[in-house]
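Contents: one structure, followed by commentary.
One protein chain is absent from this view; the other protein chains keep their places.
Here is chain A:
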C-alpha cells in the first residue's frame, strides 16, 4: 500500500499538477491547470499580471491552497496534512519578489536558520554550507552584515543562497528581478543561469524574456488562470500558436 502514497518521482514528473482549480472567494484564479515537470527541467511562466502564474507556483509549496485537483511534489501529495506540507517545503526552495530576508538576522544567520532548525544541522556545519553558497552567489564578504545594509541585487542573491542552503530539489522563483533597480537585474539573472547550468529543477515566474529564451526548456504562457500555451522557447517566441500569445509577445518585445 505504501506504493499508493509515495508515487515514483522518476524522470517524468518531480512535479505533477492534475486538474488544479483554485478560487479566491467567487473569483476563479486557477482553471484546470495540468502541468508535469521533469527533474532538471527549467520552466519559465509568463503572462499578464493577475494571470495566476504566481499563484500556480505558490500552490506547489502550499503558500496557497488549491481546492480541486491533485498536486504531487517529489512523490508526496499535497493535502492538509501538515507533516506532508513541511516535508515538501524542505525540498522546495523559494525566492520572492521582495527578497523577504529576515531583517533582524545577519546574512549568515539568515542562511543557517532553516538548516539548523529544520534539518537539525549542527551550527558549524550549517555555517560551512552557508559560506559555500554565499561564495557561489559572490558575496561571502557580506556574511556578517544585516540585510538592510545590502543593495537589492545583493539581497536577492542572499535570498537565493538562503534557499540553496536547504539543498532543495526544486527552486521556485516568484518574479525575482521585478523589484530590482535596472542595474542589478543582471547580477541576479547571472546567479540563476549558474544554477540552471548545474541542473537544478527550476520554475520561474519572470518578465525577463531574454532569460526565458536562453535558459528555459519550456515557456508557459498563462492568462486568466489558464495555461494558454506552452512550448520550447524557440517555438514559443518565433512561432506562437494562439492569438493571445502573439498579442502578449508583441506588447512586451517591442
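Just so it is clear, contacts are C-beta pairs under 8 Å (C-beta built on N, C-alpha and C of every residue); 3 or more make two chains touch, one makes a residue touch a chain; residues count from 1.
As a working rule, contacts and distances are computed from a predicted model.
The chain that is not shown carries the UniProt protein name "Inner membrane amino-acid ABC transporter permease protein YhdY", picked from "Carbon monoxide dehydrogenase small subunit", "Inner membrane amino-acid ABC transporter permease protein YhdY", "Sarcosine oxidase subunit gamma" or "SOS response UmuD protein. Serine peptidase. MEROPS family S24". Screening A:13, A:47 or A:147 for touch with the missing chain picks out A:147.
Annotation: of A:163, A:185, A:203 or A:228, A:163 touches the absent chain (contact as defined above). Only one residue in the set A:104, A:123 or A:186 touches the chain that does not appear here, and it is A:104.
Within the entire complex, the positions of chain A that touch the omitted partner chain are 61, 63, 82, 86, 89-90, 92-94, 96, 98-104, 113-114, 117-118, 146-149, 162-163, 166.
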